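Heads up: the structure comes next, in structure tokens.
Yeah, one chain of the complex is gone here, protein chain that is, but the others are all in their spots.
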Amino acid sequence: MDALVGTYALNLLYQCALLALVALGLAIVFGQLGIMNMAHGEFLMLGAYAMVVVQRAGLPLWTGVLLAAVACALLGAVVERILIRPLVSRPFDTLLATWGLGILLRKSVEAGFGRGYQSIDHGWTGTLQVAGAPYPAYRLGLMAAIAIALGALAWWYRRSPAGARVQAMVSNPGLAEAMGLNTRRLALGAFVAGCVCAGVAGALLAPLVRIEPAMGMDWLLASFFVLVVGGLGSLGGLLAGAALIGGTQVAVASALDATAGSVAVLLLAILFLWRRPHGLVARP
Amino acid sequence: MAWWRGPDVWLPWCLLAAALVAVPVLGDDYLAYQLGLYLLYGLVTQGIALTWGRCGFLPLGQALFFGLGAYVSGAVLKGSEHQALWWAAWPLAVLGPAVLAWALARVLFARRFESGPFFSLITLALGMLGFQIASQWSSVTGGFNGLGGIPDLPGLDRYARLYWLIVGVVLLATAAWVALDRLPIGTLWRATAEQENRLQFFGFATDRLKALAFGLSGALGGLAGALYAPHQGLVTPPVMGFQLSAELVIWAAVGGRSSPYGALLGAVGIGWLSATLRQEFVYWEVIVALLFIAVVLRFPGGAVSLAAPLWRRLARRSASPQAVPAPTRPGPRDDEVLVFEGVRVVQQGVTILDALDLRVATRGVHGLIGPNGAGKTSTFNALTARLPLAAGRIRWCGEDLAGLTADAIARRGVGRKFQIPSIFPALTVAEHLRIATWAQRAHGMDLLRMRTQHWRTPLRDAVEAELPFLVEASGRPAGELSQGQRQMLELVLTLLPEPRLLLLDEPCAGLSTHETAQQLALIATAVARLQATALLIEHDFSAVERLATQVHVLHQGRLLASGTLAQLQADAAVQAVYAGGRK
Partner (left out) sequence: MQRRSFLTHSGALAAAAWAGNVAAQAQPAKVGVLIPQSGPAALFGPSSRACAELAAAEINGRGGVAGRPLQLVFGDAGLPPAEVSQSALRLWRGERCEAFVGMHDSAVRGALVGLFKGQVPYVYTPVYEGAECSPGTWVLGETPQQQLQPVLPWLAKERSLKRWYLIGNDYNWPRDSNAQAKKYIGTSGGSVVGEEYLPFTVDNFDASLAKIRQANADAVLITLVGGASVSFSRAFASFGLADKVTRLGTLIEENTVAGIGAQNTLNLYASAGYFASIDTPAARAFAARYAQKFGPQAPQLNALAQSCYDGLLLLEAMGNKARSLQVPALEKIAEGLRYSGPRGEATLQARHTRKDIFLARADGTALKVVQTFSGVDSGQVCKV
């Protein structure tokens, strides 16, 4: 019985860590910059396909993570110039333009790789005994990596000068500009950072999920719900949202069935969107 | 002038009718059958055009209403094969989605004055919920395989006669769309999209306006779905799915989101083309995506906006219409007293108003002065439900204003003029004046009558005589006015509903000397004529001197002193506050 509880606890932790990782990119882009990037899932998909490319070329897998970061950075920069910046004060239009971008990316990948599923083989297939039951080693490693990365990000945002600049720009762009901050470059940098986070998340998840051109949509919706429920604009909000959405899903799925789990998540998201659109953790 | 007059109204409709009739005559029934499906999608898209193009909020789950109508209609038709009584339930396929949409909008928009992207996300989530339910509730919806074997509507074979019913419905819906657009409610919808906050201050319950629009769009969706079931004979869960909802939005955007013809063009043009070209040309969807992005970036009006200059030329200039006297507003009452009792407002830890006690009991202009940060505009915000009270009460005419929304307060005779002119940039000056004339006079069915467009009041005539630019620029969008003209327009908008309490927040900000004099004269005459009470926030003492009988000084969220201007100028405490003495 203990082993089961341990496994359930680990499943919960895994689900929350996964959601936090996936939603991080959108937390930067939507939470900080206020851009509803409907192509967020497609950036994740590109990251996963970067791993496929690297595997086909016979290179070691960590280069895939690098490739994902670079590719998404370049694409993000281009997208920011062409799509985001002209639409900076029209949130609906940004939503639609990025939706169109998502379709574009999906179709391009279909052209290049076909619609079939891809799989990534990696070395860490073993299991570790945790709380009396075997648990996949790769997942444990990933959870640890996510925790460290989020901690580092939180520290950077609070302590570093660049982080302070970004905070200034987000809370009062006009004043920040008046003080000599190049808000355009900061906005570009933040958007690119968000895309890179999405790409790297996709690359890291590639061994664990199915890889196909249409994989982005589910992750996009999950990310939005996490941010809406948790609260935009802070890391605490991201974690709170991941915990609540992940927890609800796992709890209801284990108690009833998986359908009830997804319905519960949808209802929770609707409730928050309606009653508390700013989420659990208010913007600092 | 009836709403259908003018070639720009009836000509497109006649062209549409001619085109739709020509298809089975020139082509064949099979072509008409194919077109029928996309006309149904076009009907739903027209609903999106109504809410998004006209009212300014974007529903991302419109397929929910379409699917609901389809499932109900399918179930009713299947049931009617055994039991004719089922027929009574067929209108539910239209009414159900309509009522659901209306209720959703009422609930979601209550107490809000903007419709941000969160509404879109909610509709998206609801659409997904609908899809899940449709897929899982197999006993009712048939689950994944759906409701099959749906019979034809009696006497309307789906490959032949049903097309004519669809054409009739589409033409009717288009006509209704255009009619509503030309009626007062259309102007109000467009104003909601532009500047909902301002519209609430006229006393219009914008949540009801938006709910009406959303309810109508739900009705259109449900109607389209109700016809879809007999047309296809099969209703499966994707009919409620996100894929369809997203495509509908894309069709609305590319075709033209502000026009029912654009919506039809998008659905039939892109939708039908996609179905055909998808087979032959694998990258068709990439092209549609690029087209879509281009529309969003460059042509927000969609394809029909390319033909817009042509229609504008056709629009007939209306001859001066018969003026219709508007209903009168109630005159002065005895109990028009404004009282602030111990009002306290705290925002983010900062106390903005601190136990403010203010009593305004006489008619005429009262000045409200004080250094920056004293809380003057916050007083107005607290009065008009834009700032929550931490403690204390505000009473107007003996009634506690706590818990009322901004529009409810406006309906109690409170009019507010904003410091920065808050107008509807895309609406013409004439439309602004009309909205102000309708404020608190037009109720219910008035908004659906063309007569209401021609309401006039004596005050409006007087104001137009005083400010000739209102007549000269009446056909131009208000966004083209200069700053000074906007200020004056805004003041006029505040005066026309003939409020009992006027809140004027720096009405002369940004005006030249000449314009300032005009503005002040207007205020003086109007307040005298209406026998209203006015609170005037001003930094220019000469203006205060000229207009105000009583002046109140605010300092750090409290009332410092009251009296005539001369009395206050002699008061040492007031002098210290202004001249920088000890705080």
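Points to keep in mind about this one:
Letters A and B mark the chains as written, and numbering starts fresh at 1 in each.
In this text, a contact is a pair of C-beta atoms (placed from the backbone, for glycine too) under 8 Å apart; a residue touches a chain by one contact, two chains touch by 3 or more.
From a predicted model like this one, the values you see are computed outputs, not experimental measurements.
Although it is not drawn here, the omitted chain touches the following shown chains in the complete assembly: A, B. Of the listed residues B:236, B:259, B:494 or B:516, the one in contact with the hidden chain in the full complex is B:236. Note on the undisplayed chain: of the listed residues A:63, A:127 or A:167, the one touching it is A:127.
By the touch rule set out above, chain B reaches the unshown chain at residues 24-25, 28-30, 33-34, 37, 132, 135-136, 138, 143-146, 148-149, 160-161, 228, 232-234, 236, 238-239, 241, 243-244, 275-276, 278-279. Contact residues of chain A toward the unshown chain are 4, 7-8, 11, 14-15, 114-121, 125, 127, 133-136, 138-139, 208-210, 212, 214-215, 218, 249-250, 253-254, 257-259, 261-262.
Basically, only the chains that are shown with their structure count from here on.
Put simply, the C-alpha centre of chain A and that of chain B have 35 angstrom between them.
Remark: chain A residues 36, 83, 86-87, 91-93, 95-97, 99-101, 103-104, 107-108, 111, 217, 221, 224-225, 228, 259, 262-263, 266-267, 269-270, 273-274, 277 touch chain B in the complex. Contacts from chain B toward chain A in the complex involve residues 52, 58, 107-108, 116-118, 120-122, 124-126, 128-129, 132-133, 136, 242, 246, 249-250, 253, 282-283, 285-286, 288-290, 292-293, 296-297, 300.
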